[in-house]
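These notes are about the structure you will find just below.
For chain A:
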Amino acid sequence: MTIWLAFAVMTGIAVLAVLWPLSRRLPTRAGAVDQTAFYAAQLAEIDRDLGRGLLEPGEADAARAEAARRLIRASAGAAPATGGDSEPALRRRRAASAVALSTIPLVAIAVYGAVGSPGLPAQPLAAREAPRAGGMGMAEAVARVEAHLARDPADGRGWDVLAPVYLKSGRAGDAVRAYENAIRLLGETPDRLAAYGEALVAAANGVVEKAARRVFERGLAGDPKSAKAQFYLALAAEQDGRPDEAATRLSALIASAPPGAPWRSTVEAKLAALSAPAASAAIANLPASEQKAAIAGMVEGLAQRLAQDGNDAQGWLRLVRSYVVLGDQAKAVVAVQAGKRALAARPADVAGLEGLARELGLVEPAAKP
Partner candidate 1 sequence: MSVEVGHYALALALALAVIQVVLPFWGARARDAALMSIGPAAAVAVFVCVLIAFAALVKAHVTSDFSVVNVVENSHSLKPLLYKVTGVWGNHEGSMLLWILVLALFGALVAVSRRSVPEPLRTDTLAVQGVVTIAFLAFVLATSDPFARVFPAPAEGQDLNPILQDIGLAIHPPLLYVGYVGYSIVFAFAAAALIEGRIDAVWARAVRPWSLVAWIFLTLGIAMGSYWAYYELGWGGFWFWDPVENASLMPWLAGTALMHSMLVMEKRDALKVWTLLLAILTFSLSLLGTFLVRSGVLTSVHTFATDPGRGFFILCILVAFIGGGFALFAWRAPVLKQGGLFAPVSREGALVLNNLLLASACATVLIGTIYPLALEALTGDKISVGAPFFELTFLPLALALLLLVPFGQALAWKRGNLLGAAQRVVAALAIAVVGGAVTVAVTRGGPVLAVFGVGLGLFLVAAGVNEVVARSWSRGMPLSNALRRAFGLPRSAWGSAVAHAGVGVVVLGLAAQAWSVETLVTLKPGEAAQAGPFTVVLEGAFPRTGPNFNEEAARFRLIEGGAAVASVEASKRFYAARATTTTEAGIRTLGLSQVYVSLGDSRDGALGVRIYWKPFVLLIWLGAVVMALGGALSLSDRRLRLGVPVPSRRAQASLPTATPAAAE
Partner candidate 2 sequence: MTRKQRRLALIGSALGVLAVAVGLVLFAMRDTIVFFYGPTEIAQKGIGPGARVRIGGLVKPGSMVREAGQTVQFAITDTATDVAVTYTGLLPDLFREGQGVIAEGTLQPDGSFRAASVLAKHDERYMPREVAAALKKQGVWQGEQPAAASDAKAVTQ
């Protein structure tokens, strides 16, 4: 509402500014509207300048003579001006007032109505940020931290805060860079190293590569009880075809687990999956090409089983992981979607599946932020 009030005030002032000259009593001399007035004024100005010493007397005389000559010529040819309070003049003024009074608001409102958006308040960035500071959206928070880091890239804490957020939102590459910066600026801690390794694994689509393995080993050296490092090293061993070592590590992890550790069940499931099919050990002994074919066959079998009976949350998780390990991103994404459909009745499992997808950096085409 205030905006319309402001518009009304502006329009009012504009109309008044234009009508104000009409209300003045103007000199009615004929000269007022012709050049004679101009030359008369010029003569006066010459005298004033002479008085102030801006002109030499000689110059002033010459100028005066010329202006006077022009004045005479102008007044000889001047048409008598109408105006003053004669009847036609008054009528003209009334008409002019009417025109100004109607045209200005009409044109202004019509034009503004066609292009304006009166309902939209100004939204300066500062004002937009201030009130939402408490419950700011994740994207905006990230953007603000990023903006801060762009100004001050040497702020390690900023990178430290940003890195896990990146990892959770599937930006594994950014997470890796952020952890590297944090480690460079704040130094190594076992936790940071473990998290960094996790980011590296995510960036490599779930494969624990050599670099990541070294990071985990360094982390474990710093804190032998680091569960994350231990777990990923087990994973590395499994992926490298050393299931025994993997099983040993996982067993040790379970043994040292504090009571009620939330990850305990995951590790136990992993250990179970590792030792259950002895086939995996057999496969490990096959030549590389056959190994891959064998694994693909197993995965295919799992996929078929799940297609018939999709009620196995663990099975879906394994399938997705397998596809990622095989390097088939597209199938992994499809598996996530299929799994979510099959498990729709159990939100907790759906969330687990989504969590895995995020962890592995699987992004569904439509769900891209």
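Basis for inclusion: all candidates are chains of the complex that A comes from, given by their letters.
To be clear about the criterion, contacts are C-beta pairs under 8 Å (C-beta built on N, C-alpha and C of every residue); 3 or more make two chains touch, one makes a residue touch a chain; residues count from 1.
As the structure is a prediction and not an experimental result, all values here were calculated from the model.
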| item | value |
| --- | --- |
| Complex member touching chain A, one of 1 or 2 | 1 |
| In the complex, chain A residues that touch candidate 1 | 2-3, 6-7, 10-11, 14, 17-18, 20-22, 24, 26-28, 32-35, 37-38, 41-42, 45-46, 49, 54-56, 58-60, 62-63, 66-67, 70, 79-83, 89, 92-93, 96, 99-100, 103-109, 111-112, 115-118, 120-128, 139-140, 143, 147, 150-151, 153 |
